[in-house]
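Here the complex is missing a single protein chain, while all its other protein chains stay put.
Order of writing sets the chain letters: A and B. Residues in each chain are counted from 1.
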Amino acid sequence: MGDFSIERGAADIARAVTAGSVSAADVVEAILSRVDAVDDAVGAYLTPLHDLARRTAANVDARIRTGERLPLAGVPLAVKDNMCLTGTRTTAGSKILEHWVAPYTATAVARLLHAGCVPIGKANLDEFAMGSSCENSALGVTRNPYDLVRVPGGSSGGSAAAVAALEATIALGSDTGGSIREPAAFCNLVGFKPTYGRVSRYGLIAFASSLDQIGPLTRSVEDAALTYDAMAGFDTMDATSVDREVEPSATALREDLRGLRIGLVRQFDTKLLGPEVDAAYRKAYDDLAACGAEIVEVSLPTADYGLATYYLIAPAECSSNLSRFDGVRYGLRVEAKDVQAMYEETRAAGFGPEVKRRILIGTHALSSGFYDAYYVRAQKARTLIARDFDKAFAGCDLIACPAASSPAFAFNAKSDPYSMYMMDYYTIPMSLAGLPALSVPCGWVTPPGGSVPMPLGLQLCAPQFAEPLLLGAAHAYERTTGHATQHSARVEAVSP
Amino acid sequence: MQSDSIDVRYVARLARIALTDEEVDRFSEQLGDLLHHVDALSELDTNIVAATAQVVESRNVTRSDERRPSLDRETVLEQAPRRQGNFFRVPRIIAE
Partner (left out) sequence: MNWEAVIGIECHVELKTQTKMFCGCPNEFGAEPNTNVCPVCLGMPGALPVPNRVAIEHMVRAGLAFGAEIPAFSKFDRKNYFYPDMPKDYQISQFDMPLTSGGEVKYWLDDGTMKSCRLTRIHLEEDTGKSSHAGSGDGRIAGSEYSLVDFNRAGVPLMECVSEPEIRSSQDAVAYLTSLRETLLQLDVSDVKMEEGSLRCDANVSIRPVGATELGTKTEIKNMNSFRSVQRAIDSEIRRQIETVEAGGRVVQETRGWDEARGETHSMRSKEEAHDYRYFPDPDLVPMELQGDDIERLRAGLAELPWQRFERLTGEYGLNVKQAGQLIDNARLAEYFDRVVTASRNPQQSTNFVLGDLSRLANESGVAVADSKASPDDIAELIAMVEAKTINSKIAKTLVERMWKGDGSPKAIVEREGLSQTSDPAAVETFVDDVLAANPNIVAEYRAGKTNVAGFLVGQIMKASRGKVDPALVNTVLKRKLE
(Lines give C-alpha, C1' and ligand atoms only; values in the text may rest on other atoms or scores of the structure.)
Protein backbone atom coordinates (compact mmCIF):
# COMPACT_ATOMS: atom_id res chain seq x y z
CA MET A 1 0.00 0.00 0.00
CA GLY A 2 1.28 3.47 -0.89
CA ASP A 3 1.82 6.02 1.92
CA PHE A 4 -1.69 7.39 1.59
CA SER A 5 -3.00 9.71 4.29
CA ILE A 6 -6.60 8.91 5.13
CA GLU A 7 -7.21 12.53 6.09
CA ARG A 8 -6.99 13.72 2.51
CA GLY A 9 -10.17 15.25 1.09
CA ALA A 10 -12.29 14.09 -1.82
CA ALA A 11 -11.09 16.76 -4.24
CA ASP A 12 -7.48 15.90 -3.41
CA ILE A 13 -8.03 12.13 -3.73
CA ALA A 14 -9.87 12.46 -7.06
CA ARG A 15 -7.03 14.59 -8.46
CA ALA A 16 -4.39 12.13 -7.25
CA VAL A 17 -6.19 9.03 -8.52
CA THR A 18 -6.91 10.72 -11.84
CA ALA A 19 -3.24 11.75 -12.12
CA GLY A 20 -2.22 8.18 -11.23
CA SER A 21 -0.06 9.30 -8.27
CA VAL A 22 -2.15 6.96 -6.10
CA SER A 23 -4.52 4.18 -7.07
CA ALA A 24 -8.13 3.85 -5.92
CA ALA A 25 -7.13 0.42 -4.65
CA ASP A 26 -4.46 1.98 -2.34
CA VAL A 27 -6.91 4.61 -1.09
CA VAL A 28 -9.51 1.97 -0.32
CA GLU A 29 -7.04 -0.39 1.42
CA ALA A 30 -5.97 2.47 3.67
CA ILE A 31 -9.56 3.31 4.55
CA LEU A 32 -10.53 -0.34 5.08
CA SER A 33 -7.68 -0.90 7.52
CA ARG A 34 -8.82 2.25 9.36
CA VAL A 35 -12.31 0.73 9.52
CA ASP A 36 -10.87 -2.53 10.85
CA ALA A 37 -8.88 -0.60 13.44
CA VAL A 38 -11.51 1.76 14.84
CA ASP A 39 -15.02 0.70 13.90
CA ASP A 40 -15.41 -1.67 16.84
CA ALA A 41 -15.07 1.45 19.01
CA VAL A 42 -17.03 3.84 16.80
CA GLY A 43 -19.69 1.56 15.35
CA ALA A 44 -20.31 3.74 12.29
CA TYR A 45 -21.17 0.85 9.98
CA LEU A 46 -24.00 -1.66 10.15
CA THR A 47 -22.64 -3.45 7.09
CA PRO A 48 -19.03 -2.93 5.99
CA LEU A 49 -18.53 -3.70 2.29
CA HIS A 50 -14.86 -4.75 2.04
CA ASP A 51 -15.31 -7.00 -1.00
CA LEU A 52 -17.53 -4.62 -2.92
CA ALA A 53 -15.15 -1.74 -2.04
CA ARG A 54 -12.13 -3.63 -3.40
CA ARG A 55 -13.98 -4.68 -6.56
CA THR A 56 -15.25 -1.16 -7.14
CA ALA A 57 -11.80 0.37 -6.54
CA ALA A 58 -10.25 -1.99 -9.11
CA ASN A 59 -12.98 -1.00 -11.52
CA VAL A 60 -12.35 2.72 -10.91
CA ASP A 61 -8.62 2.24 -11.59
CA ALA A 62 -9.55 0.43 -14.83
CA ARG A 63 -11.89 3.24 -15.86
CA ILE A 64 -9.14 5.80 -15.16
CA ARG A 65 -6.71 3.81 -17.31
CA THR A 66 -9.18 3.97 -20.19
CA GLY A 67 -9.03 7.75 -19.86
CA GLU A 68 -12.43 8.26 -18.23
CA ARG A 69 -12.71 11.51 -16.27
CA LEU A 70 -14.22 10.80 -12.85
CA PRO A 71 -14.89 13.83 -10.61
CA LEU A 72 -14.82 11.62 -7.50
CA ALA A 73 -12.30 9.00 -8.68
CA GLY A 74 -11.53 6.59 -5.83
CA VAL A 75 -13.27 8.64 -3.13
CA PRO A 76 -14.30 6.38 -0.19
CA LEU A 77 -18.04 6.75 0.46
CA ALA A 78 -20.20 5.83 3.45
CA VAL A 79 -23.87 5.30 2.56
CA LYS A 80 -26.58 5.84 5.15
CA ASP A 81 -28.38 2.52 5.46
CA ASN A 82 -31.74 3.89 4.36
CA MET A 83 -30.47 4.04 0.77
CA CYS A 84 -30.67 1.04 -1.52
CA LEU A 85 -27.55 -0.46 -3.06
CA THR A 86 -28.08 -3.53 -5.23
CA GLY A 87 -27.01 -6.77 -3.57
CA THR A 88 -26.30 -5.19 -0.20
CA ARG A 89 -28.30 -5.51 3.01
CA THR A 90 -30.36 -2.34 3.46
CA THR A 91 -31.98 -2.13 6.89
CA ALA A 92 -33.03 1.45 7.68
CA GLY A 93 -31.73 0.54 11.15
CA SER A 94 -34.86 -1.53 11.77
CA LYS A 95 -35.52 -5.13 12.82
CA ILE A 96 -38.25 -5.24 10.22
CA LEU A 97 -35.65 -4.96 7.43
CA GLU A 98 -32.72 -6.54 9.28
CA HIS A 99 -32.11 -9.14 6.56
CA TRP A 100 -33.46 -7.39 3.47
CA VAL A 101 -31.12 -7.25 0.46
CA ALA A 102 -31.94 -4.39 -1.94
CA PRO A 103 -32.52 -5.51 -5.55
CA TYR A 104 -31.89 -2.02 -6.92
CA THR A 105 -29.73 1.06 -6.31
CA ALA A 106 -30.83 4.51 -5.20
CA THR A 107 -30.32 7.17 -7.87
CA ALA A 108 -28.11 9.36 -5.66
CA VAL A 109 -25.85 6.41 -4.81
CA ALA A 110 -25.73 5.30 -8.45
CA ARG A 111 -24.67 8.78 -9.55
CA LEU A 112 -21.83 8.90 -7.01
CA LEU A 113 -20.62 5.43 -8.03
CA HIS A 114 -20.73 6.59 -11.63
CA ALA A 115 -18.62 9.59 -10.60
CA GLY A 116 -15.96 7.24 -9.22
CA CYS A 117 -16.87 6.84 -5.53
CA VAL A 118 -16.10 3.59 -3.75
CA PRO A 119 -18.70 2.34 -1.23
CA ILE A 120 -17.03 1.42 2.07
CA GLY A 121 -20.13 0.43 4.03
CA LYS A 122 -23.74 1.02 4.99
CA ALA A 123 -23.83 3.46 7.90
CA ASN A 124 -25.96 3.25 11.05
CA LEU A 125 -28.95 5.55 11.61
CA ASP A 126 -31.92 6.07 13.87
CA GLU A 127 -34.57 3.56 12.84
CA PHE A 128 -36.16 4.82 9.60
CA ALA A 129 -34.25 8.10 10.16
CA MET A 130 -36.46 8.97 13.13
CA GLY A 131 -34.26 10.46 15.81
CA SER A 132 -31.49 12.91 16.62
CA SER A 133 -28.89 10.74 18.35
CA CYS A 134 -28.70 7.43 16.48
CA GLU A 135 -29.85 5.81 19.73
CA ASN A 136 -33.04 4.68 17.98
CA SER A 137 -31.16 2.24 15.76
CA ALA A 138 -32.41 -1.28 16.44
CA LEU A 139 -29.23 -2.79 15.04
CA GLY A 140 -26.22 -1.09 16.57
CA VAL A 141 -24.67 1.63 18.71
CA THR A 142 -22.69 4.43 17.08
CA ARG A 143 -20.39 6.60 19.19
CA ASN A 144 -19.13 10.14 18.66
CA PRO A 145 -15.47 9.92 17.55
CA TYR A 146 -14.68 13.08 19.54
CA ASP A 147 -15.89 11.55 22.80
CA LEU A 148 -17.00 7.95 22.76
CA VAL A 149 -19.41 8.40 25.67
CA ARG A 150 -21.44 10.81 23.58
CA VAL A 151 -23.86 10.33 20.71
CA PRO A 152 -22.87 11.18 17.13
CA GLY A 153 -26.21 12.87 16.50
CA GLY A 154 -28.85 11.63 14.18
CA SER A 155 -30.47 10.38 12.29
CA SER A 156 -27.41 10.25 9.99
CA GLY A 157 -25.19 9.36 12.98
CA GLY A 158 -23.29 6.51 11.32
CA SER A 159 -22.54 8.64 8.26
CA ALA A 160 -21.22 11.46 10.47
CA ALA A 161 -19.17 9.16 12.69
CA ALA A 162 -17.67 7.39 9.67
CA VAL A 163 -16.38 10.61 8.09
CA ALA A 164 -15.27 12.12 11.42
CA ALA A 165 -13.38 8.93 12.37
CA LEU A 166 -11.73 8.85 8.92
CA GLU A 167 -13.53 5.59 8.06
CA ALA A 168 -14.73 7.31 4.91
CA THR A 169 -13.90 10.52 3.07
CA ILE A 170 -17.46 11.52 2.35
CA ALA A 171 -20.85 10.17 3.38
CA LEU A 172 -24.43 10.33 2.17
CA GLY A 173 -27.03 11.22 4.74
CA SER A 174 -30.72 12.09 4.56
CA ASP A 175 -32.30 15.09 6.23
CA THR A 176 -36.00 15.37 7.07
CA GLY A 177 -35.91 17.85 9.95
CA GLY A 178 -32.18 18.16 10.62
CA SER A 179 -30.83 14.63 10.24
CA ILE A 180 -27.76 15.72 8.24
CA ARG A 181 -27.10 19.12 9.84
CA GLU A 182 -27.33 18.08 13.50
CA PRO A 183 -24.95 15.07 13.34
CA ALA A 184 -22.57 17.14 11.21
CA ALA A 185 -22.55 19.74 14.00
CA PHE A 186 -21.95 17.02 16.61
CA CYS A 187 -19.03 15.56 14.65
CA ASN A 188 -17.31 18.74 13.40
CA LEU A 189 -18.35 18.18 9.78
CA VAL A 190 -19.96 20.02 6.94
CA GLY A 191 -23.50 18.66 6.57
CA PHE A 192 -25.50 19.91 3.63
CA LYS A 193 -29.22 19.54 2.92
CA PRO A 194 -29.99 20.76 -0.62
CA THR A 195 -33.24 22.36 -1.76
CA TYR A 196 -36.10 19.85 -1.59
CA GLY A 197 -36.29 18.10 -4.97
CA ARG A 198 -32.67 18.81 -5.98
CA VAL A 199 -31.46 15.27 -5.29
CA SER A 200 -33.59 12.27 -6.31
CA ARG A 201 -35.24 10.35 -3.48
CA TYR A 202 -35.58 7.20 -5.61
CA GLY A 203 -34.14 4.39 -3.50
CA LEU A 204 -34.19 6.40 -0.27
CA ILE A 205 -36.42 4.55 2.19
CA ALA A 206 -39.08 7.16 2.85
CA PHE A 207 -39.70 8.72 6.25
CA ALA A 208 -41.62 11.88 5.29
CA SER A 209 -41.80 12.19 1.54
CA SER A 210 -42.42 15.94 1.35
CA LEU A 211 -39.42 16.67 3.61
CA ASP A 212 -36.82 13.95 2.96
CA GLN A 213 -33.75 15.11 1.11
CA ILE A 214 -30.39 13.42 0.51
CA GLY A 215 -27.18 15.33 1.08
CA PRO A 216 -23.45 14.96 1.83
CA LEU A 217 -21.53 14.92 5.11
CA THR A 218 -17.89 15.86 4.54
CA ARG A 219 -14.81 17.34 6.23
CA SER A 220 -14.81 20.38 3.95
CA VAL A 221 -17.23 22.60 2.07
CA GLU A 222 -15.36 21.90 -1.15
CA ASP A 223 -15.98 18.16 -0.76
CA ALA A 224 -19.65 18.82 -0.04
CA ALA A 225 -19.92 20.92 -3.20
CA LEU A 226 -18.18 18.25 -5.32
CA THR A 227 -20.48 15.53 -3.95
CA TYR A 228 -23.57 17.65 -4.48
CA ASP A 229 -22.59 18.54 -8.04
CA ALA A 230 -22.14 14.85 -8.83
CA MET A 231 -25.61 13.76 -7.68
CA ALA A 232 -27.97 16.74 -8.07
CA GLY A 233 -30.50 17.03 -10.87
CA PHE A 234 -33.79 15.72 -12.23
CA ASP A 235 -34.48 11.99 -12.13
CA THR A 236 -37.26 10.43 -14.21
CA MET A 237 -37.77 7.95 -11.37
CA ASP A 238 -38.74 10.66 -8.85
CA ALA A 239 -41.73 12.84 -9.77
CA THR A 240 -40.82 15.28 -6.98
CA SER A 241 -37.27 15.82 -8.23
CA VAL A 242 -37.02 19.24 -9.85
CA ASP A 243 -36.43 19.47 -13.60
CA ARG A 244 -34.25 22.56 -13.50
CA GLU A 245 -30.63 23.07 -14.48
CA VAL A 246 -28.05 22.68 -11.70
CA GLU A 247 -25.37 25.38 -11.65
CA PRO A 248 -22.15 23.79 -10.35
CA SER A 249 -21.23 24.79 -6.79
CA ALA A 250 -17.63 23.58 -6.65
CA THR A 251 -16.68 26.43 -8.99
CA ALA A 252 -18.67 29.00 -6.99
CA LEU A 253 -16.58 28.79 -3.81
CA ARG A 254 -15.49 32.20 -2.53
CA GLU A 255 -12.83 33.52 -0.18
CA ASP A 256 -14.81 36.22 1.66
CA LEU A 257 -18.35 37.34 2.36
CA ARG A 258 -18.09 40.90 1.11
CA GLY A 259 -21.37 42.16 -0.35
CA LEU A 260 -23.49 39.53 1.42
CA ARG A 261 -26.17 40.38 3.97
CA ILE A 262 -26.55 37.61 6.55
CA GLY A 263 -29.73 37.61 8.63
CA LEU A 264 -30.08 36.60 12.28
CA VAL A 265 -33.61 35.48 13.19
CA ARG A 266 -35.14 37.70 15.87
CA GLN A 267 -37.73 35.14 17.01
CA PHE A 268 -35.44 32.16 17.53
CA ASP A 269 -35.29 31.23 21.21
CA THR A 270 -31.63 31.25 22.27
CA LYS A 271 -32.24 30.49 25.95
CA LEU A 272 -32.28 26.73 25.31
CA LEU A 273 -28.64 27.01 24.18
CA GLY A 274 -27.33 28.03 27.58
CA PRO A 275 -24.92 30.97 28.02
CA GLU A 276 -21.69 29.27 26.95
CA VAL A 277 -23.03 27.86 23.66
CA ASP A 278 -24.94 31.06 22.99
CA ALA A 279 -21.71 33.02 23.40
CA ALA A 280 -19.93 30.67 20.99
CA TYR A 281 -22.59 31.35 18.35
CA ARG A 282 -22.38 35.11 18.88
CA LYS A 283 -18.65 34.74 18.24
CA ALA A 284 -19.50 32.86 15.04
CA TYR A 285 -21.76 35.70 13.87
CA ASP A 286 -18.92 38.14 14.56
CA ASP A 287 -16.64 35.94 12.46
CA LEU A 288 -19.15 36.19 9.61
CA ALA A 289 -18.95 39.97 9.88
CA ALA A 290 -15.18 39.74 10.03
CA CYS A 291 -15.26 37.92 6.69
CA GLY A 292 -17.00 40.95 5.21
CA ALA A 293 -20.67 40.06 5.63
CA GLU A 294 -23.21 42.65 6.69
CA ILE A 295 -25.13 41.21 9.66
CA VAL A 296 -28.82 42.17 9.71
CA GLU A 297 -31.76 41.11 11.85
CA VAL A 298 -34.63 39.34 10.08
CA SER A 299 -38.05 38.31 11.28
CA LEU A 300 -39.58 34.82 11.13
CA PRO A 301 -42.74 35.27 13.19
CA THR A 302 -43.81 31.65 12.66
CA ALA A 303 -40.38 30.11 13.26
CA ASP A 304 -41.45 29.02 16.73
CA TYR A 305 -44.28 26.95 15.25
CA GLY A 306 -41.95 24.82 13.14
CA LEU A 307 -41.68 21.98 15.63
CA ALA A 308 -45.44 21.66 16.11
CA THR A 309 -46.03 21.77 12.36
CA TYR A 310 -43.30 19.23 11.70
CA TYR A 311 -44.53 16.77 14.32
CA LEU A 312 -47.89 16.55 12.57
CA ILE A 313 -46.78 16.50 8.92
CA ALA A 314 -43.80 14.16 9.23
CA PRO A 315 -45.61 11.50 11.31
CA ALA A 316 -48.70 11.71 9.08
CA GLU A 317 -46.63 10.94 6.00
CA CYS A 318 -44.57 8.29 7.81
CA SER A 319 -47.67 6.50 9.08
CA SER A 320 -48.61 5.87 5.45
CA ASN A 321 -45.07 5.35 4.12
CA LEU A 322 -44.35 2.62 6.66
CA SER A 323 -47.58 0.69 6.04
CA ARG A 324 -45.81 -1.40 3.40
CA PHE A 325 -43.79 -3.16 6.09
CA ASP A 326 -46.47 -5.78 6.54
CA GLY A 327 -44.66 -9.15 6.41
CA VAL A 328 -46.13 -10.09 3.03
CA ARG A 329 -43.48 -9.42 0.34
CA TYR A 330 -40.18 -8.94 2.20
CA GLY A 331 -38.71 -8.32 5.62
CA LEU A 332 -39.76 -9.66 9.00
CA ARG A 333 -42.92 -11.71 9.47
CA VAL A 334 -44.33 -13.04 12.71
CA GLU A 335 -46.65 -15.90 11.72
CA ALA A 336 -50.15 -15.76 13.18
CA LYS A 337 -53.58 -17.34 12.82
CA ASP A 338 -54.83 -14.87 10.25
CA VAL A 339 -53.47 -12.04 8.16
CA GLN A 340 -54.68 -9.25 10.44
CA ALA A 341 -52.96 -10.82 13.45
CA MET A 342 -49.87 -11.38 11.29
CA TYR A 343 -49.78 -7.66 10.45
CA GLU A 344 -50.17 -6.59 14.06
CA GLU A 345 -47.62 -9.01 15.51
CA THR A 346 -45.10 -8.38 12.71
CA ARG A 347 -45.25 -4.62 13.10
CA ALA A 348 -45.25 -4.85 16.90
CA ALA A 349 -42.06 -6.92 16.80
CA GLY A 350 -40.44 -5.12 13.86
CA PHE A 351 -40.75 -1.45 14.85
CA GLY A 352 -39.09 0.27 17.80
CA PRO A 353 -40.85 2.63 20.21
CA GLU A 354 -40.05 5.91 18.42
CA VAL A 355 -41.26 4.55 15.08
CA LYS A 356 -44.44 3.29 16.76
CA ARG A 357 -44.99 6.67 18.40
CA ARG A 358 -44.72 8.47 15.08
CA ILE A 359 -46.92 6.00 13.22
CA LEU A 360 -49.56 6.33 15.93
CA ILE A 361 -49.54 10.12 16.11
CA GLY A 362 -49.52 10.35 12.31
CA THR A 363 -52.40 7.90 11.98
CA HIS A 364 -54.29 9.97 14.54
CA ALA A 365 -53.59 13.22 12.66
CA LEU A 366 -55.04 11.73 9.46
CA SER A 367 -57.97 9.88 11.01
CA SER A 368 -61.53 11.01 10.45
CA GLY A 369 -62.52 13.79 12.79
CA PHE A 370 -58.95 14.99 13.30
CA TYR A 371 -57.73 15.48 9.73
CA ASP A 372 -58.67 19.17 9.44
CA ALA A 373 -57.70 20.08 12.97
CA TYR A 374 -54.28 18.50 12.71
CA TYR A 375 -53.04 17.60 9.23
CA VAL A 376 -54.65 20.40 7.23
CA ARG A 377 -53.87 23.02 9.87
CA ALA A 378 -50.23 21.91 9.90
CA GLN A 379 -50.08 22.22 6.11
CA LYS A 380 -51.43 25.75 6.37
CA ALA A 381 -48.90 26.61 9.06
CA ARG A 382 -46.28 25.25 6.67
CA THR A 383 -47.46 27.77 4.08
CA LEU A 384 -47.06 30.60 6.60
CA ILE A 385 -43.55 29.46 7.55
CA ALA A 386 -42.48 29.32 3.89
CA ARG A 387 -43.93 32.82 3.33
CA ASP A 388 -42.00 34.18 6.32
CA PHE A 389 -38.76 32.93 4.79
CA ASP A 390 -39.65 34.60 1.47
CA LYS A 391 -40.16 37.89 3.29
CA ALA A 392 -36.98 37.44 5.33
CA PHE A 393 -34.90 36.79 2.20
CA ALA A 394 -36.11 40.09 0.79
CA GLY A 395 -33.88 41.62 3.48
CA CYS A 396 -30.90 39.27 3.40
CA ASP A 397 -28.99 36.80 1.21
CA LEU A 398 -28.45 34.09 3.82
CA ILE A 399 -29.79 33.29 7.27
CA ALA A 400 -27.43 32.18 10.07
CA CYS A 401 -28.41 30.31 13.25
CA PRO A 402 -27.35 27.30 15.33
CA ALA A 403 -27.46 23.87 13.66
CA ALA A 404 -28.50 22.16 16.90
CA SER A 405 -29.75 23.12 20.33
CA SER A 406 -26.64 21.74 22.07
CA PRO A 407 -23.35 20.00 21.42
CA ALA A 408 -23.27 16.20 21.39
CA PHE A 409 -24.87 14.84 24.56
CA ALA A 410 -24.21 11.64 26.49
CA PHE A 411 -26.09 8.40 25.78
CA ASN A 412 -29.54 8.16 27.42
CA ALA A 413 -29.43 11.88 28.27
CA LYS A 414 -32.73 12.59 26.50
CA SER A 415 -35.24 10.19 27.98
CA ASP A 416 -38.52 11.92 27.12
CA PRO A 417 -39.31 12.18 23.39
CA TYR A 418 -40.06 15.89 23.34
CA SER A 419 -36.66 16.94 24.72
CA MET A 420 -35.10 14.93 21.88
CA TYR A 421 -37.40 16.60 19.35
CA MET A 422 -36.17 19.98 20.62
CA MET A 423 -32.69 19.22 19.24
CA ASP A 424 -34.08 20.07 15.77
CA TYR A 425 -35.68 23.35 16.83
CA TYR A 426 -33.35 25.38 14.58
CA THR A 427 -33.28 23.04 11.56
CA ILE A 428 -36.96 22.11 11.13
CA PRO A 429 -38.25 25.45 9.76
CA MET A 430 -35.83 25.27 6.81
CA SER A 431 -36.98 21.72 6.09
CA LEU A 432 -40.62 22.76 6.10
CA ALA A 433 -39.82 25.51 3.59
CA GLY A 434 -37.71 23.16 1.45
CA LEU A 435 -34.71 25.47 1.68
CA PRO A 436 -31.06 24.56 1.17
CA ALA A 437 -29.22 24.68 4.50
CA LEU A 438 -25.95 23.41 5.87
CA SER A 439 -23.99 23.09 9.06
CA VAL A 440 -20.35 24.20 9.09
CA PRO A 441 -17.97 23.79 12.09
CA CYS A 442 -17.93 26.97 14.15
CA GLY A 443 -16.08 26.28 17.40
CA TRP A 444 -15.79 24.14 20.49
CA VAL A 445 -17.28 24.02 23.96
CA THR A 446 -16.76 21.59 26.80
CA PRO A 447 -20.28 20.52 27.81
CA PRO A 448 -21.18 20.44 31.51
CA GLY A 449 -19.70 17.25 32.95
CA GLY A 450 -17.74 16.69 29.76
CA SER A 451 -14.04 15.83 29.64
CA VAL A 452 -13.15 17.16 26.19
CA PRO A 453 -14.35 20.08 24.07
CA MET A 454 -17.09 19.17 21.59
CA PRO A 455 -17.72 20.82 18.22
CA LEU A 456 -20.52 23.20 17.39
CA GLY A 457 -22.11 23.76 13.99
CA LEU A 458 -23.23 27.04 12.44
CA GLN A 459 -26.29 26.68 10.22
CA LEU A 460 -26.44 28.75 7.06
CA CYS A 461 -29.61 28.79 4.98
CA ALA A 462 -30.33 30.22 1.52
CA PRO A 463 -33.40 30.69 -0.72
CA GLN A 464 -34.49 27.69 -2.79
CA PHE A 465 -31.97 26.64 -5.46
CA ALA A 466 -29.29 29.10 -4.20
CA GLU A 467 -26.90 26.22 -3.45
CA PRO A 468 -23.88 27.86 -5.13
CA LEU A 469 -24.31 30.99 -3.03
CA LEU A 470 -24.76 28.93 0.15
CA LEU A 471 -21.76 26.65 -0.38
CA GLY A 472 -19.66 29.54 -1.62
CA ALA A 473 -20.30 31.53 1.55
CA ALA A 474 -19.75 28.52 3.82
CA HIS A 475 -16.40 27.96 2.12
CA ALA A 476 -15.33 31.54 2.86
CA TYR A 477 -16.33 31.14 6.52
CA GLU A 478 -14.56 27.78 6.77
CA ARG A 479 -11.35 29.18 5.23
CA THR A 480 -11.16 32.24 7.45
CA THR A 481 -12.05 30.50 10.74
CA GLY A 482 -10.28 27.20 10.16
CA HIS A 483 -12.44 25.33 12.70
CA ALA A 484 -12.85 22.35 10.41
CA THR A 485 -9.10 21.90 10.09
CA GLN A 486 -8.68 21.35 13.82
CA HIS A 487 -10.08 17.98 12.94
CA SER A 488 -6.91 15.89 12.76
CA ALA A 489 -5.70 16.91 16.18
CA ARG A 490 -8.87 15.79 17.91
CA VAL A 491 -9.73 12.64 16.08
CA GLU A 492 -6.76 10.87 17.71
CA ALA A 493 -9.31 10.24 20.44
CA VAL A 494 -10.17 7.05 18.63
CA SER A 495 -6.79 6.15 17.23
CA PRO A 496 -5.80 2.56 18.05
CA MET B 1 -59.38 20.79 18.17
CA GLN B 2 -59.73 17.81 20.48
CA SER B 3 -56.83 18.74 22.74
CA ASP B 4 -54.22 16.17 23.77
CA SER B 5 -56.65 13.25 23.70
CA ILE B 6 -55.82 10.28 21.51
CA ASP B 7 -57.54 6.90 21.36
CA VAL B 8 -54.34 4.90 21.15
CA ARG B 9 -56.12 1.54 20.90
CA TYR B 10 -58.22 2.68 17.94
CA VAL B 11 -55.25 4.27 16.19
CA ALA B 12 -53.03 1.23 16.80
CA ARG B 13 -55.76 -0.94 15.28
CA LEU B 14 -55.85 1.28 12.18
CA ALA B 15 -52.05 1.13 11.98
CA ARG B 16 -51.97 -2.64 12.54
CA ILE B 17 -49.63 -2.53 15.52
CA ALA B 18 -50.32 -4.83 18.48
CA LEU B 19 -49.76 -2.99 21.77
CA THR B 20 -49.46 -4.26 25.33
CA ASP B 21 -51.55 -2.50 27.98
CA GLU B 22 -48.33 -1.03 29.31
CA GLU B 23 -47.54 0.42 25.86
CA VAL B 24 -51.07 1.77 25.53
CA ASP B 25 -50.63 3.69 28.79
CA ARG B 26 -47.15 4.96 27.97
CA PHE B 27 -48.01 6.03 24.42
CA SER B 28 -51.26 7.66 25.55
CA GLU B 29 -49.28 9.82 27.96
CA GLN B 30 -46.38 10.62 25.61
CA LEU B 31 -48.60 11.33 22.60
CA GLY B 32 -51.04 13.32 24.68
CA ASP B 33 -48.07 15.43 25.76
CA LEU B 34 -46.98 15.91 22.14
CA LEU B 35 -50.53 16.82 21.08
CA HIS B 36 -50.54 19.38 23.85
CA HIS B 37 -47.44 20.97 22.30
CA VAL B 38 -48.83 20.92 18.74
CA ASP B 39 -52.01 22.60 19.94
CA ALA B 40 -49.91 25.77 19.76
CA LEU B 41 -50.83 25.81 16.08
CA SER B 42 -54.36 26.88 16.93
CA GLU B 43 -52.84 30.27 17.82
CA LEU B 44 -52.09 30.82 14.13
CA ASP B 45 -54.72 32.37 11.90
CA THR B 46 -54.83 29.87 9.07
CA ASN B 47 -58.35 30.56 7.84
CA ILE B 48 -57.49 32.19 4.54
CA VAL B 49 -54.24 30.31 4.04
CA ALA B 50 -53.77 27.64 1.36
CA ALA B 51 -52.44 24.29 2.54
CA THR B 52 -48.94 23.34 1.39
CA ALA B 53 -48.69 19.66 0.49
CA GLN B 54 -45.40 20.23 -1.34
CA VAL B 55 -42.84 23.00 -1.43
CA VAL B 56 -41.83 22.38 -5.04
CA GLU B 57 -44.06 24.03 -7.62
CA SER B 58 -43.70 21.40 -10.33
CA ARG B 59 -46.81 20.24 -12.17
CA ASN B 60 -47.67 17.41 -14.56
CA VAL B 61 -44.53 15.35 -13.99
CA THR B 62 -45.31 12.18 -15.93
CA ARG B 63 -43.54 9.39 -17.80
CA SER B 64 -44.04 8.16 -21.35
CA ASP B 65 -45.79 4.80 -21.66
CA GLU B 66 -42.58 2.83 -22.22
CA ARG B 67 -41.52 -0.46 -20.70
CA ARG B 68 -38.66 -0.78 -18.27
CA PRO B 69 -37.14 -4.10 -17.21
CA SER B 70 -39.04 -5.87 -14.43
CA LEU B 71 -37.27 -7.77 -11.63
CA ASP B 72 -36.27 -11.41 -11.90
CA ARG B 73 -38.93 -13.47 -10.15
CA GLU B 74 -36.48 -15.52 -8.10
CA THR B 75 -34.76 -12.39 -6.82
CA VAL B 76 -38.16 -11.22 -5.63
CA LEU B 77 -39.56 -14.47 -4.24
CA GLU B 78 -36.43 -15.61 -2.44
CA GLN B 79 -36.93 -12.68 -0.05
CA ALA B 80 -40.59 -13.46 0.56
CA PRO B 81 -41.20 -14.30 4.23
CA ARG B 82 -43.23 -17.23 2.92
CA ARG B 83 -43.64 -18.38 -0.67
CA GLN B 84 -45.49 -21.25 -2.32
CA GLY B 85 -44.32 -21.99 -5.82
CA ASN B 86 -44.32 -18.75 -7.72
CA PHE B 87 -46.65 -16.97 -5.30
CA PHE B 88 -46.40 -15.05 -2.05
CA ARG B 89 -48.24 -16.99 0.64
CA VAL B 90 -50.20 -15.21 3.37
CA PRO B 91 -52.24 -16.53 6.31
CA ARG B 92 -56.03 -16.80 6.21
CA ILE B 93 -57.65 -13.56 5.09
CA ILE B 94 -60.67 -12.92 7.26
CA ALA B 95 -63.00 -10.76 5.18
CA GLU B 96 -63.03 -7.83 7.53
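What we mean here is this: contacts are C-beta pairs under 8 Å (C-beta built on N, C-alpha and C of every residue); 3 or more make two chains touch, one makes a residue touch a chain.
Since the model is a prediction, treat every value here as computed from it, not as a measurement.
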Contacts of the hidden chain among displayed chains:
A, B
From the list A:T236, A:T270, A:S299 or A:T480, pick the residue that touches the absent chain.
A:T236
If I consider the whole complex, including the chain that's not displayed, which of A:T90, A:S179 or A:T383 touches that chain?
A:T90
Can you work out which residue in A:L46, A:L204, A:A250 or A:L360 touches the chain that's missing from view?
A:L204
Counting contacts across the full complex, list the positions on subunit B that touch the omitted chain.
14, 16, 53-54, 56, 58-71, 73, 76-77, 84-93, 95-96
Would you write out the residues of subunit A that touch the absent chain, in ascending order?
82-84, 90, 92, 97, 100, 102-104, 106, 201-206, 208-210, 236-240, 316-317, 319-320, 323-326, 328-330, 339-340, 343, 363, 366-368, 371, 375
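One rule holds in what follows: only the chains that are shown with their structure count from here on.
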So, in the complex, the side of subunit B touching subunit A is made of residues 1-2, 6-8, 10-12, 14-19, 23, 27, 30-31, 33-35, 37-44, 46, 49-56, 58, 61-63, 71, 75-76, 79-82, 88, 90-94, 96
Can you tell me which positions in subunit A touch subunit B when the two form their complex?
100-101, 103-104, 196-197, 210, 236, 239-240, 242-243, 302, 304-305, 307-309, 311-312, 319, 323, 326-333, 335-345, 347-348, 351, 356-357, 359-361, 363-364, 367, 369-370, 373-374, 376-384, 386, 416-418, 421, 432-434, 464
